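Right, one structure below, let's go through it.
Only one protein chain is missing from this complex, and each of the others stays in its spot.
Going by the order they are written in, the chains are A, B, C and D; count residues from 1 in each one.
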Amino acid sequence: MSAAAPTATVERAGWEAPASPRRSRRRRGWILPVYTVLVIAYLFLPIAVMILFGFNDLKGRFNFTWQGFTLRHYRDVLQFQELTLALRNSLLIAAVTTVVATILGTLVALALTRYRFRGRGSTNMFIFLPMATPEVVLGASLLSFFLTLGLPRGLLTILVAHIMFTISFVVVTVKARTHGFNREWEEAAKDLGATPWVTFWTVTFPLILPGIMAAAALAAALSIDDYVVTAFNSGQTSTFPLWVFGASRFGVPPQVNVMGTIIFVVGVALALATVAIQRRQGGAAPAPGGS
Amino acid sequence: MGEIDVRLIEVTKRFGDVVAVDRVSLDIVRGTFFSLLGPSGCGKTTTLRMIGGFEDPDDGRIELGGRSVAGLPPYRRDVNTVFQSYALFPHLDVFENVAYGLRRKRVPKPVIRTRVFEVLDLVDLPGFQGRRVSQLSGGQQQRVALARALVNSPRVLLLDEPLGALDLKLRKQMQLELKRIQREVEITFIYVTHDQEEAMTMSDGLAVMRSGRVEQVGNPEDVYEHPATEFVAGFLGASNLLPGSIEEREGEFGVVALSTGEKVRVPARTLNGAGPRVKVGVRPEKIRILPGSNPPEQADNAVRGRLRVSTYVGVSNQYQVDTPDGGTVTVYEQNLGGPGRWAPAPGEEVLLAWHPEHTFVVEPESSGVEQEGGSDE
Amino acid sequence: MGEIDVRLIEVTKRFGDVVAVDRVSLDIVRGTFFSLLGPSGCGKTTTLRMIGGFEDPDDGRIELGGRSVAGLPPYRRDVNTVFQSYALFPHLDVFENVAYGLRRKRVPKPVIRTRVFEVLDLVDLPGFQGRRVSQLSGGQQQRVALARALVNSPRVLLLDEPLGALDLKLRKQMQLELKRIQREVEITFIYVTHDQEEAMTMSDGLAVMRSGRVEQVGNPEDVYEHPATEFVAGFLGASNLLPGSIEEREGEFGVVALSTGEKVRVPARTLNGAGPRVKVGVRPEKIRILPGSNPPEQADNAVRGRLRVSTYVGVSNQYQVDTPDGGTVTVYEQNLGGPGRWAPAPGEEVLLAWHPEHTFVVEPESSGVEQEGGSDE
Amino acid sequence: GVRGTQEQPSPAASPSPLPAKSGELRVANWPLYIDLEGGKSPTLNDFEKQTDIDITYKEDINDNDEFFGTDLRQQLASDQPTGWDIITMTDWMIAKLSRLGWLEPLHHEVLPNATANLDAKFQDPYFDPGRKYSFPWAAGITGIGYNKKLTGRPITSINDLFDPAFKGKVGMFSEMRDTINFALFQLGVKPPDSATMDDIERAVELLTQQRDDGIVRAYYGNDYTDQLAGGNLALTMAWSGDVNYLKLDTPELEFVVPEEGGNRWTDNMAIPVHAEHPTDAHEWIDFVYQPDIATRITEWVWYESPVAGVQDLIREHAKSDRSLKPVANSGLVWPSEDVLANTYGYKILSEEEEAAWHDLFDPLVQG
Partner (left out) sequence: MAVAAERPGFGLRRGLVPYFLLVPGIAWLLVFYAIPTIQMFLISLQEGSLERGYQLTWHWATYGDVFSKYSTQLIRSVGYGLVVTLACLLISYPLAYFIALYGGRWKNALLFMVILPFFVSFLIRTLSWKFILADNGLFLGTIKQIGLLPDDFHVLATPIAVISGLIYNFLPFMALPLYASLEKLDRSLLEAAQDLYSSRAVAFLRVTLPLSLPGVFAGSLLTFIPSVGDFINATLLGSPNTTMIGNVIQRRMLISNDYPEGAAISFILMAGILVGVALYAKMLGTEELTG
C-alpha cells in the first residue's frame, strides 16, 4: 500500500470522520480502534502507576503510598550501583538472547513448516516441552548440568539458559506466520536466479518478518523478566529482576520505577519514530499475501 | 531445423490420483516459438513447471540444451517464467520486481536502471516503477510479470498465458514485441495461450494437449488444416464434424457417405488407416452459405440444411444450420455487408458448399474417453 | 426498455493521485447484459468494485434498483461478483467455496447440494467438489469463482473477466450458459471482458472506457459500426483510419478528400459537427481486396495501394496494404480458399474497395482534449 | 547431578589452615543491606583501599531458602565451590548449613575487631555456639505490625492475630519457622526449642483453624509490606525494621512484640566450604566490625548492629544530623532487655524434623 492506501484504510476505520451518508460504516468503524486504544490503555495502566511512583517523595524506604512529588529519584537514578549494573546486564542478556533465539527458532520453524522429513512430528511435540517444564525444574536441572560440566556460572550460563527457554516461544510464534506460506513467491525468486539463500533474504524473510518480529518481541520480554531460571544459573552476575526481587525485602527504591519509566519512554519514542520514518518513506508494510 | 533446446521424454507427473501430465514427449528447437494449447486443466502449467524446475517429474526425463536437468534447482536453469498467477513480490515495488533477476545476476546498477525502464516502456507501463503491486490493475500486474521475466533475456522463456488479461489492442502490440524479441535475442519461447489466433500467428510449432497427453504436435497450419483427431479438430476453432462412412478410398479424392445420405469428397491421404466409420470435418469459415434453390457447383462438396440462428459478431456473421440427420453445422461468413447482399433468414432452406480440399477426416471418438473441456457439438 | 437497475451518476474514484474512475455515468437496464470494455488499467475493475460495495466513490452516486447504496455494505447488496483475481477461499474445498453464499442465505442443505452440483456441472467441473483450491489449475479456479457467484442467482452479477483463463471452446460453452442463465433468471450482468467478440455477441449494451472515463455507450452494433471517437474505432477491432478533409456535406453521402488525393463517400449523418479535418474509418473485414488492374465499381469507395504483408490466420487471411500517403490499411479476407482463387502477392498493386455505407468518420485525436464521456444514450 | 554428600557432616572439624591472601573476594548479601552514597558504598571503597582486596559485593540474596536452592545446594552437594566467599544467612539457615557441614569454621585469631567488638548478647547464639561458623551482620525481631486506624485499638497479643474481628485482614508469614513459632507462643510452648512433634501438630492445627475461619488473608513473604502499607491488612506478622521504615510514610502503622513472645533473628556472615578466598573473607568480617564502619552501615540500614557501641556513636551523630534521630533512639532497632527477654530463636531441626515440619506446614499455605 502506498501513502494513499493506508489513508483510505484509516478513513474506513473511522479515524477521520467520513462524509455524512456513511452512518453504519462509521459506527462499526470506530469500535475497533477505540477497543484497541482501551486494551493498550489497560496494558499501560500499571505502567502509569509505576511512572507516578517514580516521582514519589517517599520518606522511608517503601514506595507504597503517595507522599508528594519530587524529581530527586531522577537525579539519583544511578544511586544504586548494583541496580545499574543489573539493568545493564539484563539489557545485554535480553539483546543477545533475542537475536540468537530468534535466529535459531526461526530456522526450526522454517524447517517444520516448509519441509516434510522424518522426525517432523516428534520435533513438533518436542518443541512444546521446554515451555511446559516448570521454571524451577528448568533452572535446577540446567544448573546441575553446568555443575557436571564444571562450568562456572555467569553471564554466559544465563545466556545459554535464556536462549534455551525462549527458542520454543520463537518457534511456535514464527510457525503461526509461516504456516500456509504461499510458495509461489519463492518459486518466482528462484526462477529469477535467486539461490535458496538469496531467496530467503529477499523474499521469504521480508514476508515473514511480522512473525519474526512478534517472536523477537516475546523473546525479549521473556528474557528481560526472567527470574527463576536466572537465579539458578547467574553465579555472581546480577540481573534486574534478581535485584528487584531481592530489594523487595527492604523496599524497592523508586529508582527502579525511574529506570522502568526510562525504558518505557524510550520504547514509546522508538515506536513513534518508526511511524515517522515510514511516513517519510511513504511506504508501508507489505501487502498481506493469501495462500 | 536447429538443435533441440528443450526436450521432454515421456515425462509424467501425478498429484495423488490425478495424472496431470502423462508421458509427454516434446522436442523444442532452439530459438523457436513453441505454443502449448489445450483445454483448462490439461496439464500445460504443470508441464511448464517441470521445465522450470518447480516440480520434479515422477517419470521421464527433461533435457535443456541436451543435458538432463533432473535435480537441478530453478535458479540454476537459464529459464525464466511468466507465471499464470503472476507471483509478483508484494513487498517490492514495480521497479524492484522487474529488477529482481538482474540484481541476482549482479548486473551493474546503471545498466539495471536502463534495462528496467526499457522493458517497462515495452510493456506500456512507463512511469509505474514506483507503484506497489497491490496498486496495479489486473492487466498491469500481468505486464509487470511479463517484464520481470523478459528483462533477463534468458535462453528459454516459459510464458503461461502471459497476455490473457490484456485487451485485444494491447495484446496485439505485445505479441509483436514478443515475437520481435524472440527473433532478435534468439530466445526459445514456450508459450501457453488460450487465444488460438495468437498461437497460430506467433508459433513456429505447437502442441495440443488433452488430459495430460499430447494429442498432436506440428506447425500451426498443419495442425489447423489437418487435425489428427476429432478432439484437435474441435479444439482449434469450431469445427463441423459430420458422421459418415468411407465409400471410396482410391484416387486423389475418396468419397464418404454422410449419415444425411449426401456424399462428399475428401482428400484421399486423410483417409489413411481410418476405419470405415469416420467423421468428416470442415471449418466454418470454409463454408459458403447459399440459397437453398441454388444448384451445387460440380467441384464442391455440398450439404443441405435449414438455417436455425444467425448471429452478428462484428467481423463476421455466424449461422447455425440444422442438417436432416439432426446435426448442426456452423458457418462463418465475412461481414462484407453491403445493402444488396443476400442474407438467409432463419427457417430458410440453405445450401452449404465448400471445396473438397478443405475437408479432413478423423476417427470418431469412442464415447466416454472424453474429459473436461472436450464436449464437441 | 425496462427499469434502470444499476445507475452510476458522475461517479469518481481516486487512489492518491491516480483518478481510477472519472465522472462515470451509466444506466443499466434490469435483466440486460451490459459489458464494460477498455484498455488495461482504464478503471473497469474499480467501477465494478464500487458497484459491489468494496470501494466507496469519492464523488457521485450509485443506485441499485433506484436507491442510493452509499454506505450499504457488500453483504446487503443483492449483487455477486466474480473477482478478477478469483479470491477463492483457500481453507475450503470446491464444494464449500461454491456453497458459501447459499449457506449464508440459510438455504436448506439438500437444496445446497443439488444447486452446487448443478452449477459445478455447468462450469464443467463435475467431480471436483472435494478438491482444495490449491489443487486446481488456473482455469479450474476461474470456473469455481464463476460457479460461486452464479449459484446465488443474485439480482446483479458483476463479472470481471470471468472467462479469461479458459480455452476458446470452453469459453464459448460458458458464454452460451451465461447468456442462457441471464435470460432465464433475468439477472443483470455487468461484464468486463477483453474479448471483443464476446462483448459483441453477448451484450445488450456496452460501454467503452478509457483512462477512467466512458468514451461511448451503446448497443454493440452501433458502437462497432459507428464508433464515436478514433479511440473507440481503434479499440474495437482493428480499424483503418484514413486522414482527410470534408469536401461535401450535403445529400445522403458527403465526400471526404483523403490525403492520398482519392475521394470517398461517407454517410452524411456521420459528418454532423465534424470539423473540416477528419479521419475516415472502415473495418478491415469490410474491404475487398482486388487486383490493382480492376476498375473500381461505381458504387464503391476505392483506394489503391501496394500489398506489403499477407498473413495466414486460420479463419482468415490478413493483408497489410501500404497507401501512397504512407499509411497502412489492414484487410481481412475470409479464408474461403479453393485452389482457383486469386491471391495477391506481396509487392503487388491492389485495389481496396468497400461500400460507402460502411464508412464512418471520426475527429482526429489532437492533443488530449476528447469529448465528454457520454452518460446516457 | 544432585548427588548426595557421602562426606560425613563434621561440625567438630577444626579450622583448616588459612591460605595466603588472594586479593579477591566475593560477598553475597541482601540488597540494600549496606551504606550507599552517590551510587557507591563508602564502606566497600574503604575496604578496597585499606586491604587492597578486590571485592565483588553482590546483592544476590532474596530469600534464605531460595539462595540455598539456587546458589548452595547443588554446588556444595557436588563438592564444588559456590563462587561465594561470604554468604549472609539467617540463623536457622546457618544451623542447617553447619549441620550439613557446608560452612568453613572461622579463624577467630585473625578476627581481632570482630572478637573484641561483638556485643555480648550475640556471642553465644543457640544456632552457632561460640560463633564457630558465623558472625552477625544485623539483627531484628519478628513481631506484629498493625494499622492503628484499621484495628481501632492497640495490638498487644498474638491472640489478636486469631481474632475473628479482623477476619480477612490478618497476614501471616509463609516462612515456616516464623509462623510456627508464633503458633507455639500462642499455645504457650516456649521456648520453641522445647516443642515436641505433638506441639507442632497442635500448632499447625491452630493455624489451619485460623486459615479456615477466613481470618488469614494470605501467607506472605516480603510482600506483606505493601499490603500493610496499602491498608489491605489490619495486622500482620512483621519484621521490626520494615515497620520502622513504613511508619515514615504511613504514620498509623505500629510494631509490637507480642506479650506471648516474638522471634529474634540475626543475619550472619559465614564462609561456605570450598570458598576460594577464605583469608580475604576473614578480612571482610573483621573490617565491618570496626565501630565506625558498623555505624556507617547501621545509619543507612536501620537494623540493629551487633557491634558494641554503635548506638552510642549514632546518638552522637544524631546531634548534628536530625535525620538520624529515629534510628538513634528507636526501641525497634535497639530493643530493650525486657523486650529481648520475651523473644526467642527458632528450633534447631534435624533433617527428619525439618521434613516432618514441612509435611505439616506446607499443606497449610498451599490450601
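The rule is short, and it goes like this: a contact is a pair of C-beta atoms (placed from the backbone, for glycine too) under 8 Å apart; a residue touches a chain by one contact, two chains touch by 3 or more.
Given the structure is predicted, the values throughout are model-derived calculations rather than measurements.
Only one residue from A:I93, A:V108 or A:L192 touches the chain missing from this view: A:V108. Of the listed residues D:T51, D:N113, D:N232 or D:Q290, the one in contact with the hidden chain in the full complex is D:N232. The chain not shown here is touched by just one of A:L58, A:L142 or A:A188, and that residue is A:L142.
When you scan D:K58, D:R217 or D:R296 for touch with the missing chain, the hit is D:R217. By the touch rule set out above, chain C reaches the unshown chain at residues 52-54, 73-75, 79-81, 83, 85, 87-91, 100-101, 104-105, 148-149, 152. Chain D residues in contact with the hidden partner, per the touch definition given at the top, are 1-6, 9, 65-66, 68-70, 73, 77, 99-100, 167-168, 176, 211, 216-219, 221, 223, 226-227, 230-232, 351, 355, 358, 362, 364-367. Of the residues in chain A, those that touch the hidden partner chain are 1, 6, 9-10, 12-13, 28, 32-33, 35-36, 39-40, 42-50, 53, 64, 103-105, 107-108, 110-115, 117, 120-121, 123-138, 140-142, 144-145, 148, 160-161, 163-165, 167-169, 171-177, 179-181, 196, 207, 210-211, 213-215, 217-218, 220-221, 224-225, 227-228, 240-241, 244-245, 248, 252, 256-257, 259-261, 263-264, 267-268, 270-272, 274-275, 278-279, 284-285, 288-291.
We adopt the following convention: only the chains that are shown with their structure count from here on.
In chain A, the positions touching at least two other chains are 2, 4-5.
Residues of chain D found to touch two or more other chains are absent.
Interface residues of chain B, counted against chain A in their complex, comprise 52-54, 73-75, 79-81, 83, 85, 87-91, 100-101, 104-105, 131-135, 148-149, 152. Residues 1-2, 26, 28, 30-33, 36, 38-41, 56-62, 66, 69-70, 74-75, 78, 80, 83-84, 222-223, 225-226, 229-230, 241-242, 244-250 of chain D are the ones touching chain A in the complex. Partner chain D is touched in their complex by these residues of chain A: 58-62, 64-65, 67, 76, 78-82, 84, 139-140, 143-144, 147-148, 150, 152-153, 231-232, 234-236, 238, 242-243, 245-251, 253.
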